[in-house]
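Please read the structure below before turning to the comments.
One chain of protein is taken out of this complex; the other chains stay put.
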Amino acid sequence: MDFDRLPELGHVLSVDQFDRPFLDKICDVTQEIRELRDKPDGKRLLKEQFADRTAMLYFTQPSSRTYTSFAVACQELGVSIVDVRDPHTSSEVKEESLLDSIRTFSSYVDVLIMRSPVEGLARDAAAYLDATPRPRPIVNAGNAKDEHPTQALLDIYTMRRSFKDRGGVDGKTVAFVGDLARSRVVRSLAKLMYHYYDMQLLLVSPPEFRMKPDILAHLDQHRVRYEETADFNGAVRQADVVYMTRVQDEHDAADGTRSPRSFPEFHFTQEHLGILRPEAIVMHPGPRRDELDPATDDDPRSKYWRQMRNGKHLREAVIACILATLQRKRNERRR
Amino acid sequence: MDFDRLPELGHVLSVDQFDRPFLDKICDVTQEIRELRDKPDGKRLLKEQFADRTAMLYFTQPSSRTYTSFAVACQELGVSIVDVRDPHTSSEVKEESLLDSIRTFSSYVDVLIMRSPVEGLARDAAAYLDATPRPRPIVNAGNAKDEHPTQALLDIYTMRRSFKDRGGVDGKTVAFVGDLARSRVVRSLAKLMYHYYDMQLLLVSPPEFRMKPDILAHLDQHRVRYEETADFNGAVRQADVVYMTRVQDEHDAADGTRSPRSFPEFHFTQEHLGILRPEAIVMHPGPRRDELDPATDDDPRSKYWRQMRNGKHLREAVIACILATLQRKRNERRR
Partner (left out) sequence: MDFDRLPELGHVLSVDQFDRPFLDKICDVTQEIRELRDKPDGKRLLKEQFADRTAMLYFTQPSSRTYTSFAVACQELGVSIVDVRDPHTSSEVKEESLLDSIRTFSSYVDVLIMRSPVEGLARDAAAYLDATPRPRPIVNAGNAKDEHPTQALLDIYTMRRSFKDRGGVDGKTVAFVGDLARSRVVRSLAKLMYHYYDMQLLLVSPPEFRMKPDILAHLDQHRVRYEETADFNGAVRQADVVYMTRVQDEHDAADGTRSPRSFPEFHFTQEHLGILRPEAIVMHPGPRRDELDPATDDDPRSKYWRQMRNGKHLREAVIACILATLQRKRNERRR
């Protein structure tokens, strides 16, 4: 693969910035990196690409798979990492402003990967840094309730790969199930659906956790067909993709609600494997609770473990594109 | 040294899996790695061996020397590391099951090194991963009260090196001193003694912290001679190895006991150096409290600092064997 010809990429802040050509291209790059890694010496070749680069992983919101997949993705590309995972270990305890802290970190590294409970922090940080003499690309690795763009990308990649012999993502019926009101994963992914032809969404949730009006308006505006329903079995029968989600009860306090641990009427179990279409797939962004029975793990249509591994592949592609873009700019300045 | 011919090694879960040929071989590999490192360019050569590999250090139980020695051992072999040291920074706070978390981490790395307060977690994780399509080797780096196999290996290596001109470990008298009931180090090491000829154990403890019946039964079954005693001075006079241990009072709450900080009648002090045999050695797995007087540090028979450094050497050998085994399997699949 040719690292000089990777697509241009700066900040990754929101799914709103992606168009269909980019979505197609980033999936291609992900696939190329995977294939390169499986070749003899492929992993060593990857590791030499960006061996002079450093990334800050600023993860002040708990995370297992996002943190680990980004950390490993960076290191597989040779990128050194420095991390902040506990805000109490940083100068924020000395009442430094958040944006000063972020400018500080950005000063020492090439790219900042941020996950924070603060609404809009990645976006604000990007705008702030862009106004300084030393801007740095920022990757939003999950921000409060609003966005999780790299998760949406890895979900798209997982669908495209799973349906590679059936025309990719286009024309599929996707059932989103669970806490649709607060799942930033579902919100982000739903907003990408209009880039694909002839999609149909089934929004399966308890009444109190229906998809929020802003997303429904977005779907309406872009003429994506959707149906809100509580008929879980019907949705499972009909869907190409059953996308399960966890109750996001970490937001209960802020929302003034008190959610159950899960909704038993929307648990995906072995029985549902019987009504699921043979060519359909089951996805889950993880972590799961009771909404997805581990007894379904071994079914070939269960793609959630693969989806999780795709997180590393996709994030590696994202970082490669960002650093290749920096490299081109650096070379241009030298000319 | 020839990395292609390292001994086969998968999970490292318990001392029960080691036999004498393995014990001898892993000590040889440890020694070879040490000698290679001291050659010009030896450290660089080591660093190139596994530069395309990644290890997860999952350390949710506090640790200084085990964590640091594993982390440095990995890096000296070129292995990238990602760590989880505070379970609150991971998805466990979102009530993910422990085994799901571990499968998640294992998905992104080549080997998992685990230290946990959860009884049997390394073993359960290994069994769980072995039942998935993508098993990963697991190294038990200390699990609750039960096992600490790499510590036992480094202790064996330390004895063998110390007695290299006196026939190695065979035929020695080892005095274990202190909280024998709860020291997983002592428990693990005692279970290895039967692999050596003509060993004699002196089990020196206060009555309430005697060696547990399961270990005594193990010694009986394998015909290892042992004597339980409270005569510390007599044991020091007789022993080839005086193996001191700390009171494991972190287990007091679970045990419903309330231990003293140390047992003054079993403190090893400068006076004991006078009655210790000239060719004997003193060991301690660390961290120490009052049971081992720092004033004895400079005596040439005090091997506990060297023992600690051996931890890195031995763990480097263990990781090298595991990764070389993975490499051979990968090469076989490619053929």
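Remarks
As written, the chain order gives the labels A and B, with residue 1 at the start of each chain.
To be clear about the criterion, contacts are C-beta pairs under 8 Å (C-beta built on N, C-alpha and C of every residue); 3 or more make two chains touch, one makes a residue touch a chain.
Note that the coordinates shown come from a computational prediction; the quantities given were computed from them, not determined experimentally.
Interface note: of B:S14, B:S69, B:S101 or B:Q238, the residue touching the hidden chain in the full complex is B:S69.
Residues 40, 43-44, 47, 59, 62-65, 67-69, 71-72, 75-76, 85-86, 246, 250, 261, 286-289, 294, 297, 305, 308-309, 312 of subunit B touch the missing chain (whole complex, contact as defined above).
Counting the whole complex, the residues of subunit A in touch with the unshown chain are 51-52, 54, 56, 80, 82, 84, 86, 88-97, 100-101, 103-105, 107-109, 132, 334.
One rule holds in what follows: only the chains that are shown with their structure count from here on.
For the pair subunit A and subunit B, the distance between mean C-alpha positions equals 40 Å.
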